[in-house]
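Partial view: only certain chains, each at its native spot in the assembly.
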Amino acid sequence: MAKQQSRTLSPFQQRWHNIIFEANTPAGKAFDVALLIGILLSVVVVMLESVVTVQLRYERLLTSLEWIFTALFTLEYLFRVWCSYRPGAYMKSFYGVIDLLCILPTYVEFIFGGAHFLLTIRILRLLRIFRIFKLVPFLNESRQLTLALTHSRRKITVFLFFILLMTVVLGSLMYVIESGHNSGFTSIPVSVYWAVVTLTTVGYGDIAPITPLGQAFSAMIMIMGYAIIAVPTGIVTVEMSKLKGEEEVDQRICPHCMREGHDANADYCKYCGTKL
Amino acid sequence: MAKQQSRTLSPFQQRWHNIIFEANTPAGKAFDVALLIGILLSVVVVMLESVVTVQLRYERLLTSLEWIFTALFTLEYLFRVWCSYRPGAYMKSFYGVIDLLCILPTYVEFIFGGAHFLLTIRILRLLRIFRIFKLVPFLNESRQLTLALTHSRRKITVFLFFILLMTVVLGSLMYVIESGHNSGFTSIPVSVYWAVVTLTTVGYGDIAPITPLGQAFSAMIMIMGYAIIAVPTGIVTVEMSKLKGEEEVDQRICPHCMREGHDANADYCKYCGTKL
C-alpha cells in the first residue's frame, strides 16, 4: 500500500478531500457530524418501515426518505471515489466496502423484495465515530481488543471446530433418543440446532427434551457445557493479560541500546546497564 | 470541595448533625439503625401494594403506611439539609440525590398513576449499611470492585458499542430471513431485541427462529456469541489482577528514598538497599 503511487488531485478535489476524508477543518467536522446524523436517521427510517402500524400510516413519507438518503449516500460514495488520492485503495478498504454495501440494498430491492431492510447495515458506518471525534483513548482500547481477539484467533478457531463436531454428534444422539416421543426433535439438523442452543447456554426452550433418558442426557451435556464455556474465556483473558503486560512495559526506551521492554520499576536497562 | 467554605452550625444543629450524619454516638447509631429498618419496611409496603390479593384486603393500611413513611423521609431530608455543614454539597452528592428521589414518587403519583411503585428505589439507601456498621473490609472490597470497573470503563464502552452495532445488523438480517414465516419477528426493532436476547445467552424463547435458514443463522450467532462473551470477562479479570497486584504491593514505603511498590516479602528496598 505504502509504495503504491497516489495520483495528483486538483485543488478543487483536494478541498473536497479534506472535507470528506479529514475531520481537522471546521467544514470537515461539520460534514462528518452531518453524516453521522444522516446515518442514524436513515437507519431509524428503515427500522420504522418494518413496523407494520407505522408503515401503514407513513408509507409514502418513509419510502421517499429512504430514496433521499440512498441518493445522498450514493452521491457521497461517488464523491469519495472522485476526490480520493487512490480511488482503488479506498474502494477496496474496509470503509469503502461498507460505504458501497450501504447503498446497494435499495437498488437490489427491485430484484429481491425485502432487501432494502438490509440498509440497517448503514449503522456500521458509525464506526467512524471514534476517528471523527478524535476519541484516541477509545481507539486504543478498540485496537487492543481487536489485537487480543486476533492473537487468540487460531485457538478460538480450533475450539469452535471442536464445538461444531460435538454439536453434530450430540444432536444426532438426542435425535435418536427423543424423536418419536417429542415433536421438537424433527430431524438431525434441528437437533444440532438444539445442541448449539443448549451448549451455548442460550436455552430458548422452543425445543426441550421430554423423555427421562433425553433429560438425563441433556443434563450431562449442560454440565459439560458448563466447563466448556470456560475455554474461550480463558483464551481471551490470557491473551489480554499478555497484552496488558506489553502495554505497561512498552513505554521507556533505553537511550543507549535503544531497546524497550523494561519493567515499570527498573532503573537501569536490563540489556546494557545504562541508566534509564 | 475541600476548599469550599462550610457554614457554622448552631450547637442545636450540630447535635442533630452528629445524630443524622455520623454513626459514632449511641444516638447516631440508633438513628441509623432505625432508618435502615424504616427503609426496608417502606420497600416491603410498596412491594405488597403491587400484589393484587394483598392490595385488595389491606389497601387503606398500606396507603397510610406509604404516606407515613414518605412524610418521615421528607422530614428527614429537610433535617439533613438544615443541619448540614454545606447543604448544597449534600443535595448534590450521590446520597443526597438518592434521598430526594426516594420521596418524590409519592408526590408525582398525583400526576402519573403508578409512579409510587418507583418508591422501591428507596432500597438504594441501604448502600449506607457498610458505612453505618463500619464494615471497613467490605467497603474496601466494594471500592476495589468499583475501581476495576472504572478502569475497564473505556474498553467496556467500546465493546458495548460494537455489540450494539452488531445486534442491529444481525437483527435486520434475521428479520429479512424469518419475517413472513414466523409470527415472532414482527419488525426490525423486535428482531434487534431478539438479537440482544440471543447474544447475551439469556434466550427467553418468546421469539425463536423456525425456518431452517433462520435456525442455521441463529446457531452461528450463538457460537459467535460464545466467543464474544469471553471479552468483557477478560477485560474485568485483567483489570482486577492488576489491582490485586497494586494492593499487595502498595503497603510499605522505603524510609530512605520514600518509594513504594516493594514485594510483600522483600526485606530491603529494591531501589536504594535501605532496610525496610
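Read from first to last, the chains carry the letters A and B; within each, the first residue is number 1.
Going forward, contacts are C-beta pairs under 8 Å (C-beta built on N, C-alpha and C of every residue); 3 or more make two chains touch, one makes a residue touch a chain.
Since we're looking at a predicted model, the values are computed, not measured.
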Subunit number of the complete homomer, 2 shown here: 4
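Everything below uses one rule, namely that only the chains that are shown with their structure count from here on.
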For chain A placed onto chain B, the superposition rotation in degrees, Cα atoms, nearest 5: 90
Separation of chain A from chain B, taking each centre as the mean of its C-alpha atoms, in whole Å: 29
Touch list for chain A against partner chain B, complex: 43, 46-47, 50-52, 114-115, 117-118, 120-121, 123-124, 126-127, 137-138, 141-142, 144-145, 148-149, 156, 159-160, 163-164, 167, 189-190, 192-193, 196-197, 200-206, 229, 232-237, 239-241, 244, 265, 267
Interface residues, chain B side, partner chain A - complex: 154-155, 157-159, 162, 165, 168-169, 171-173, 175-176, 179, 186-189, 192, 198, 201-205, 208, 210, 212, 215-216, 218-219, 222-223, 225-227, 229-231, 233-235, 237-238, 241-242, 261, 270-271
